[in-house]
Every structure is written in structure tokens, then in C-alpha cells.
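Excerpt of the complex: some chains, original placement.
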Amino acid sequence: EPFITLSSTTSTDNSGLLDYLIPKFKNKTGIDVRVIAVGTGRALLLGERGDADIVLVHHKVSEEKFIEKGFGIERKDVMYNDYVIVGPKQDPAKIKQVKKAAKAFQLISKIQSPFISRGDDSGTHKKELELWSLTGVNIQQYSGEWYREAGAGMGATLNIANGMSAYTMSDRGTWLSFKNRDELTLLFENDPPLFNQYGIILVNPERHAHIKHKEAKLFSDWLTSNEGQQAIADFTLEGQQLFFPNAQREIATAEPH
Amino acid sequence: MNDFSHAFSKALQLIIQLDPALLEIIGLSLRVSITAVLIASIIGLPLGAALALYKFYGRGIIVALLNAFMGLPPVVVGLVVYLILSRSGPLGVLGLLFTPTAMIIAQVCLITPIVAALTRQTILDANDEYHEQLRALGAKASRMMKTLLWETRFSLMTGVFAGFGRAIAEVGAVLIVGGNINHATRVMTTAIALETRKGDIELALALGIILITISLIVTSLVMSARHAAYQYHS
Amino acid sequence: MLHTNTIVDMSSTGALPLQITNLQIAKKGNLLLNEVSLKIESNDVTIVLGPNGAGKSLLLRAAHGLEAPNKGTIKWNAHQPEPQHAWRSYIFQKPVLLRRSVRANLEYVLSLHDVNKSDYDSLISAALEQTGLSKIADRNARVLSGGEQQRLNIARAWVLQPKVMLLDEPTAELDPSGTAVIERLIETIAQQGTKIIMTTHDLGQAHRLANDIIFLHQGCLIEHTTAEKFFEHAETKLARNFIAGELLTEDLST
């Protein structure tokens, strides 16, 4: 049976979105999609080395570099989701009342309440660091004290946050599908800086002869088509829509040389 | 302790339901690890015996390497096998990455040192007793090796169990070279890691209980076979 | 029943004479065999005598190629001994039997040398019968009584029907009739042209079987002479005392 290999991030996979989309695509085209869920960095590396046919990640800077270097040939916006800040129910830093994410971070740093960072250079981690830089707090100096870098995926980071009754920042999808919550609860959401754009990139078939370019393009096209976009919008977890389709324009393209 | 009783009932429930997805994962786990342990034994038993019996320059270094390689980190083994099998790697053309074959290769690398090092020690101990006698009877080194492997076969099994245990339990290597692809390369350990990531600790534990039960069944079956054979031969 | 020399190709490396020259073996600073030189030419029974720890076993081991000399040489018809030679067999004072049946232990020895599979049955039956083990051929070797193990030990050395047999205390644990059986077997074997070199602590046995005697003490060759001469009028006082069953107190190393 024909299949393509898609490398993506664990947070995307954890949400269940791909499990929802792939059968629909397979139904239509007969092509299966095999998902390798890894960190952003390694997802791109898999594409670079020709081990995946297509890449679905969410860190625009890295994605553009990927295209520039000729590893990928076509990047399309697909959708966005958003990040939320979660923490212990008691909310010792009182971030529930504030309106800006940076403000929330500032309050956390003020009382030096435990905060778990992904600490793995992932898209999520970079976004978190951006927010810290907005607060003016030099967060590195607290590393190993109340600011803890887990160097782990989103799920593992949430597990640790739960275990330590700490704050952390998570993508909404992982948070909603995450079960080991105990005292952990959602405390802050819906601030535009927390939005998170996803892009899909075709791996350059010129670099690797075996790449299933045609089938991969079918998937990319389907995902950005009206049908695919609708499917993304239809996907809900616990009654909430997680991903918001926005595939209206192409960000960067490069024809195969 | 509530967590544990929940996990147990969940495990029971999964088993009773005979969930086909679960059966598929269990089947692949067993197929990969049993194949790996067979290949590792085919390499490791004679290798360990040879290191016990043959004296040659550099043997000490190889033995030290073998003992240290019992501590090969699965992730590192996974990475190395990945680089070799990756499309850009030397064996990329074979297209083995993200297949059960790749997982078997990685596990063989992980457990061959274990089987070999433990075999070496067992043969070394037996050799103390047998060496002179077999030599005096006229056995050449290669024959002596075979004889000692046969005479100690019941003891060697424990080393093979250790290898099987390592294989069926490890997740780092199979995750990297297999990719934990649903319906293709998902095995028990990668499924457990996945559920853990999702925070579904109950399901992860239930799967863990099932995995341990399977190990227990496999080991018990082999042990009873060994016991029966041992009774028969003495 | 005995058809020496037909079983395996024994022509490649010679047998007699055995020539030992200035043999010296030391372990951990102890000189255990000291300048032993001797020659054995005739095809009969040579017996090595001496007190415990004299070096008898060591000498036999060296003659089978199991000990490398620190100095000196051992030559069988000008060839160095290798334990793999099928024309020569060796039995240990303390045998190790394989964890399988009596019969399988004998089969194993045959399988080590290129013996025709079709000859297995007759060779094994002969060896079992001559050592009185036929009845317990299928018993596990590891549960045999001490004497039964020793019989198997001898059967194992005899099954290939070699040209030379080196026997280290072959009858130490045998009952009187077992001893008699083995002594008769040794005589028959020797008469048919197989050279026997053995150790024993039974002076009566040495008397009955030996053509010549090698007498060792503290690693030194004291006498090598005919059995007659040795028992009637040994040259050295050491040998005379040994025959009389007295404690040998002289210390040769001082």
C-alpha cells in the first residue's frame, strides 16, 4: 500500500490531530501517511537527510532556513494554534487576573515560583524565551533554582510541572490531551503573542531520488485545500477547537532546480 | 496506591478485550525482540566462548570493550544505526529506516555484547574444570568451544534471558530507528513512552504490566523447556 | 577384538622411542622436575614410581604435551608431543566426565578423531566390555561410583586403541577384582603392541606389570632400570627405603 513519511513534532502528534486527518486523506487518495513524531530540530533533520518526504513543524525561522539551504522546496502556512500558561490551582503568582503573557511571566519571577521550561530549543521553548526577554528578567541566572530547564518534550515537561506544582507554558493541544493533571490547571490564554504558526514543507526531491514527491505534494495540497482546512477546523478536543486553518497564502516557494 | 489498582484493572480490561491494535503491537514487540535475541545469540555465544578459550594479542582489550558495551546507551546505538540506515547514510539505499528490520538491527547491536560477555564468563568458569581433560582427549580449540557451549547450555540460557530482557524493555533505540509509527513500527515500549508523554499514566502503566506479563510468559516457557530437558539429560 | 593401528591414521607422527633430555619444569619459582633425562624404546609396560608430589603426574603430562618444558626436550620418535595425536592417549588421576551417558562419553572421544561412524558401535562395545561397564552404558556418567568413573576413564583412553597409553594411577579406586581386570587388560594391550607408561602406588602391581621402573623423588630421576633389578637390588638407598614403605626424609634440594 502506498505511503509517505511525515516528520512532525510530538506536540502535534499528541493532540490527536494527525490521527484525525490522515484517515480522511487516505480515504480520498489511498495513500497512507506514516508519522514520525520528534523534536522540531530532528523533524527538520529527517527531511534534510531524506528520511521523510514531508515536514510539518512550527518554527518559522528554522523553516525558512531549511528552504534557503535547498532542503525543502515549498512551504505553505497550514494553521495556527496557541500557547497557554498552566500552573497549580492555588496560582501563587496570581497570573489569572492579568491580560498580557509577559506580565504573567513577570509575576511568576517576582515570587520566584517554580517554572518548568522545555529547555530543548524547540519552537515552544524559543517562544517562551521571547516572552521572558519582554519582561526584562535575565532568566538564565535562575536556572537550576526556581527556573528549571527540563530539556524534554511537552508531555514530559507537563509531567514534571505536575510533580513539582510548577508553572509552565504549553501548546493548547498537548495540554488538552494531557491526562496527568492533578492540581495543574489552565491559568492564562488568548494573548496574540502566544499564537503559533504551523507550516508544511515538501522535501526537495532533487537531493534524494527516492522522495515520494508526487504523493507528498498531494498531501500538502489536500491539507491546504478547502476540504483539508475544513477538517482541521472540525477537529476538537473536549469540545474545543485546537487548530485554526489559515492556508490562504504561500510564504515561500522555490521551484526544483 | 490507587493509581496501581486502576492500572491493573485497566491492564486486565485491555487483555480481555483482545484489542486488535494492542495485539498488533504485542506481536511486533515479540517478533522484533525474539529475532534480535536469536541473532545476538548466534553471534554472541561463539564470540563469548572464543574470547574465553582463545588467547591472542589484544584479547584483554576486546573483553574490556565487551564488558563496557553491556552499557551501550540505547539512544546512542539508535543514532548510530540511524545514521547508517538513513537515506544519506552508507546503507541508505536499502530503505530500511523506520522498518522492523531496522529495529532488529539496533537491538542486535545492543544485546550482542551482553550475551557475549555473560557467555564468556560461563565458559571461562566451565573451562577451569574441562580444559585439561578435553585437551588430553585430543580436542582442538574449535571442538572444545562447541563441547563447552553444549555442556553449559542450561547456564548460558540466563545470559540469553538477560539479552532478551534488555531487548524487550528498551525504548531509546527502537524509537529512533523505528519511529513509533502506528501500525508499522509501534512496539510496547514506544507505545508506553507515547502514553507517558500524553500524561495517560494509567494506560502507560497498564501497558507496562502487560509487557512484563509477556516477558514473564516467555521466560517461563523457556525455563520449563530447559527444566524438562535438564531432567531428561541427568 | 583388538585391532590396533587400523582405527585412525597414526602414521603421520611416530611413537617410540620416547627420548627425554634435560627436562626441567618449574612453577611459581618451585622447580618441580629437575634435569630429567631418559629413553624408552621397548614396547612394554613402564611404571613410574615415587612418593606423593615426586612429579610423576607432571612427567606423564609433559610426555602427552600437556606441560611445556621450561628447559630440555621431549621427543616421540623425534617429534614433539601434541595432545591431539590419536596414536597416544592419556588418563588423568582425576578424570572429568562429560554430563552425558557412559556410552556418549566414549562416542565423544571417537568423534574427536576421524573414526569411521560405522566403527563406533564395535569400538565402543569392545571398550565397555573390557572395562566391565556394558551394563551401565546408559547411566549418566556424573552419578557413577568412584570405581565406575575410573573404569570409564580407562575405557575412554582405550576406545581409540592407541599405540601408546599414558595412565596416571589407573586402578587407585578400583576394587580387587576390578584391579585384576584392568591389570589383565593392560597386559593384553601391551602384548598386542601398545606401549604402556603408568604410575601407581601399589608396589605389588608394579611388580606384576612392569618391565622397567622409573623412580622419581622431589622432581629428580633417581633410577631407571628393569623391574627385576629395581625390586631385587635397587642401586640407591632412596629406592630401597621407598620399596620398604619407609618415609623418605632426605631432602634433595639442600
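Per-chain numbering from 1; labels A, B and C assigned in written order.
Rule of thumb we're sticking to: a contact is a pair of C-beta atoms (placed from the backbone, for glycine too) under 8 Å apart; a residue touches a chain by one contact, two chains touch by 3 or more.
Keep in mind that this is a model prediction, so the values were computed, not measured.
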Review point. Each kind of chain is drawn once; how many of each are in the full complex?
Key: A x1, B x2, C x2
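Just so it is clear, only the chains that are shown with their structure count from here on.
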Practice item. Would you mind checking which chain's mean C-alpha position lies nearest the centre of all protein C-alpha atoms? Key: B
**Study point:** Chain at maximum distance from chain C, centres defined as averaged CA atoms
**Key:** A
Practice item. State, to the nearest whole Å, the distance from the C-alpha centre of chain A to the C-alpha centre of chain B. Key: 35
**Study point:** Cα-centroid distance, chain B relative to chain C, in whole angstrom
**Key:** 48
Review point. Any idea how many Å lie between the Cα centroids of chain A and chain C?
Key: 82
Exercise for review: Would you mind listing the residues of chain B that make contact with two or more other chains?
Suggested key: none
Check your understanding: Among the residues of chain C, which ones contact at least 2 other chains?
Key -> none
Practice item. Within their complex, state which residues of chain B touch chain A. Key: 86-89, 92, 95, 97-98, 179-182, 184, 196-202
Practice item. Quick one: which bits of chain A touch chain B in the complex? Just the residue numbers, please. Key: 5, 10, 14, 19, 34-37, 49-51, 153-156, 158-159, 162, 174, 177-181, 208, 210
Check your understanding: Which of the residues in chain B end up touching chain C in this complex?
Key -> 129-130, 132-133, 135-140, 143, 147, 151, 233-234
